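All protein chains of the complex are present and in place, except for one that has been dropped.
Letters A, B and C mark the chains in the order given here, with residues in each chain numbered from 1 onward.
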Amino acid sequence: MNAAQDTGETLLERAPQALRDLLTSHLPEPWRWFANSLIAIVAILAVFGLLFAALTLAERKILGRVQNRPGPNRTGPFGLLQPIADGIKMLSKEDIVPRDADHLLHFLAPVTLLASSILAFAVIPYGRHLIPVELDAAVLYFFCVGATTELAVFMAGWSSHNKYSLLAAMRALAQLISYELPLLLSWLPVVMISGTLSTTGIVAAQSAWRWGWMPTWHVFTPWGLAGFVIFMVAALAESNRSPFDLPEAESELIAGHLTEYSGCKYVFFFMAEYFGMTALSGMAVTLFLGGWHAPLPSLEFIPSYVWFGAKLITLLMGFIWIRATFPRLRIDQLTRFAWKFLVPLALVNLGTTAFWSLSFGWTGPLLAARCTVAVILVVVPFVLLGRRLSSGLTPRTYSYAP
Amino acid sequence: MSPFDASPLSPSGGAHVRSVVDEFHGDLLEVSMGPHHPSTHGVFRMIVTLDGERIVKLKPVLGYLHRNHEKIGESTSYLGSMPYTDRLDYLNAMTNNWAYALAVERLGGLAVPERAEYLRVILAELSRLQNHVCLAGFLLQDTGASGTPLMYAFREREKILELFESLSGSRMMCNFQRFGGCRTDASSEWLGQVSSLVNGFGAFLDEFEELITGNEILMARTQGVGVMKGPAAVSAGITGPMLRACGVGYDIRKVDAYGIYPRFTFRVPIGSHGDTYDRYMIRILEMRESIGILQQALRDIPAGPIMDPKAKLRGFRPKPGESYGRIEGPKGEIGFYLISDGSANPYRYRVRPPSFVNLTLLEDLCLGHTIADSVVILGSIDIVLGEVDR
Amino acid sequence: MEPLEQICSRLLARFPGAEVSVLPNPGPAAQHSLLVGRASVREIAEFLRDDPLLRLDYCSNATGVDWPEKVIVDVTKVTTPDPAGGPPKVSEVKTERLQPGYLEVVYHLYSMELRHGPVVLRTRTVNRTDQASVPSLTPVWRSAEFQEREIFDLFGVVFEGHPDLRRILMWDGFKDHPMRRDYVEPEDYEWEPTPHGDLVEKAKRARPPVKGGEPVA
Partner (left out) sequence: MLGTGLLQGLAVTAKNFAGSFHDPKRLTTVEYPEKKSVIPEAFRNFPFLVSENAEDPMGTLRCVACQICEKECPPQCIYIEKSKDKKPDASGKMQIYPAVFRIDSSVCMNCQICVEVCPFDAIKMDHVYEIATSERFETLLLDRHDLAKPNSYFHQIRPLEAAEVDGRLTAERKAAEEKAKAAALAKAALAAKPAAPAPAAPPKPPEQA
């Protein structure tokens, strides 16, 4: 870790490192590296484990409030102990495996899923000096690990020996593979602009201030906004969240690939879903929302990891908000949405980014032209593709019988 | 119908890939949906044969809630059947009561005082409001909307149920109508509560529609799904909003003009596509018309008795004969067919259940659609198993 | 809508030899019905549906009625002339005859196009045992599909020409037809204590009381 060389360095900013160094500084060098890694892992599991617990509660509370009811409020003050009660309940439940299930795969599926979703946390920069593993191809690593979830969901659906689970497994494959593509295409522009696959590098590329106050986050450019929206939609689908929760689709497939899971294994799936959601949101923050940077120069005294957390939680709340509002798509509409809307849009967005990159030096009136052209390049395909996608779907007017 | 019939999002999308896909047709998957399934609205069961996700065969299996309501009705007195009718379509006890009372009044030649007629209209229209709002909630729940529209719908329904409770003593099992009138009179305070509810209901509907009606996902899920043609629907005896959604403007309130419905001005909305979206929208529009009827009824309700003086509570023995009485229930035509042999119990007691007959076309509506659509189509038919299985 | 008598005479003119009659309804409802013989019910139903004056395109309700065989006591007055030459003696002779039982299927027909109705159409089986069949009207009105299945299930009327005649409300292995008047329910369900003496006894045998209390009557 570098010494304090950045501006705005405060004691709080260095606090996590300092704490860790306090614990490990007396160890000999190879052991220190090992202990540091161990501490990072424990810290991530602890922080995101707690976040998971809080998120389940927050989801239920927010859904409750949106639906005009108080949500869980019986366990502890304001229901704050609800996740603990849930955890105790789930962990103490009987683990039922169907007689004809493939026992090995049935066991491996939740483990694989959870492991891969935890692995994804390794490369996200949580703060100015807080990144567990510095990789040159961090973004690539992240999405490779994320792709494992498809395998795990399919394993779960296949091994359960249940028709609903099997249908869910097929749906999951179709859905996850379809959305892998827009997900990847949506962040390619970021790599094009920042010229690096390293997450620290991408965050560093968003560190400047335009006109002294406006952050140069990627989301504030036309191509960045489009990329961000595509990324978030694909992330919704990748993490099986409503309105893309087709594999679980409780009104159609009971619980889809989770139908035959109970107790601890079910918790694993549940955790993996939230971990995946959190990791994807964290990556979205890194790629598009300036990582751990403060939104205003004057707010930089607040430690960077707080900013990261705030952005992350905002995105997660967005996930919950969307879940509270939308109905679910159908599988053919879902894949059509990916292939006929998101993928072309993401491809056009690559072109937009190329233009943005080429016109880097334009100033004065040319700058206005650059922005206009970029906005047109984003909006026109959106409108055209959107119209085509929703052709025939209109609100109707009704007549009355004579 | 081919399983790869054109899907709504791409009107011609299915045709050109069919020949290619036919090569890959594998085994069919038979799934037994229900009787314990989150979206079968009770203990309904469909044996669905799937080709991938497309339905190639669907057989409804009924009777899990069968208790032989008609046999019970034949072994109990005319009055004794009244509380049992509450349990047919347990969302609409008021209209069930009314249909049964109407049939018995025809059988016994009883008249109904004017105030009771007004009360019946008010309660039936309130019943229609709460049924349709429930249906909208359930239907959206079936499309996967995480309960939010359902909770809003139930929030409003609760207010109507509270009105039922304070008038009849029970939220759902109202047992309110009697032969020749109503059981208890409504106070002016109660009518005032109805009035304030009715005046606020339009605003709720506006918000509900803002939440969901224009939602692209909902349109994609419902437009073009489960299309029913008018002549087929008439032949299959489909009634109620289901029928009107496919363009047949048949409303028993207008056709039979039972009760005092001719005194109210209201329109009968009809759909043009006959798909699930139309079935949903017709219900929303009917609610708006019901609000109008309620406002007129609350304005005009006269004072007076609520029971026919000829009517007897106990020992009602109509002359031998038979009668068929039907009304426009929220789900369709609810009718009662009674044969009297002059004794205290009906010789034959028959319920013509709208949900049961409306299920006739379920398979036809679902063929070629996906398993996800079958749930939505079933939701849009609006069945209550208490009535289907009786 | 034209009166039922007129429909009846038109039917007789159209289908000579068909058994059609008007069955009056003595009650205040005065919904009289058309009684049609088994043999011609299908053609008559099609006629009712397609006739431009009637257009009964909607079969609202289809149901069965069980009329078990019943002993009818005919009282005839027999006048025997008094051999003594007095006024003839009038005595009542009671003869019992067995009216054969039959199952009746009742359809309530309406016209959605012309908005009138109902026309009540009835048809009867020969008896309640081996010849309990009538032609199905499902090919005429699809709405009879489930309702005729229900009549088959609960009354045991066999509908000839029904596309899918299976039990619908009772389970497939069920015997007997519960809506018949002489149906006896099997004693095979779990008894629970009710205030009715013999049931309580049965319940006690099946499940000894857990807690004391006022002795059950």
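What we mean here is this: contacts are C-beta pairs under 8 Å (C-beta built on N, C-alpha and C of every residue); 3 or more make two chains touch, one makes a residue touch a chain.
Since the model is a prediction, treat every value here as computed from it, not as a measurement.
Engineer: Considering the complete complex, identify which of B:Glu114, B:Glu216 or B:Asp341 is in touch with the unshown chain.
Structural biologist: B:Glu216
Engineer: Can you list, in ascending order, the chain B residues touching the missing chain?
Structural biologist: Per the touch rule, chain B residues meeting the hidden chain are 76-77, 79-84, 86-87, 148, 152, 155, 158, 162, 165-170, 173, 175, 183-184, 207, 210-219, 313-314.
Engineer: Which residue numbers on chain A touch the omitted chain?
Structural biologist: Against the missing chain, chain A presents residues 62, 65-70, 73, 321-322, 324-326, 382-383, 386-387, 390, 393-394.
In this text, only the chains that are shown with their structure count from here on.
Engineer: Could you tell me the least number of steps, going only between chains that touch, from chain A to chain C?
Structural biologist: Step count on the best path from chain A to chain C: 2.
Engineer: Just the number, please: Cα centre separation of chain A and chain C in whole Å.
Structural biologist: One centre to the other, that is 66 Å.
Engineer: Measuring from the mean C-alpha position of chain A to the mean C-alpha position of chain B, what distance in angstrom results?
Structural biologist: 43
Engineer: Approximately how many whole Å separate the CA-defined centres of chain B and chain C?
Structural biologist: Chain centroid spacing, chain B to chain C, equals 27 Å.
Engineer: For the complex, which residues does chain A have touching chain B?
Structural biologist: Residues in contact with chain B: 63, 66-69, 163-164, 166-167, 170-171, 242-243, 245-246, 249-254, 323-333, 336, 389-390, 392-396, 398-402.
Engineer: Sort out for me which residues of chain B touch chain A in the complex.
Structural biologist: Touching chain A from chain B are residues 7-11, 29, 31, 37-39, 50, 52-53, 140-148, 151-152, 155, 211-221, 223-224, 244, 249-251, 254, 267-273, 277-278, 281-282, 285, 370-373, 375.
Engineer: Okay, in this complex, where on chain C does chain B touch?
Structural biologist: Listed in rising order, the residues of chain C that touch chain B are 25-29, 31, 57-61, 63, 65, 106, 108, 112, 115, 118, 120, 141-147, 150, 154, 167-171, 178-179, 183.
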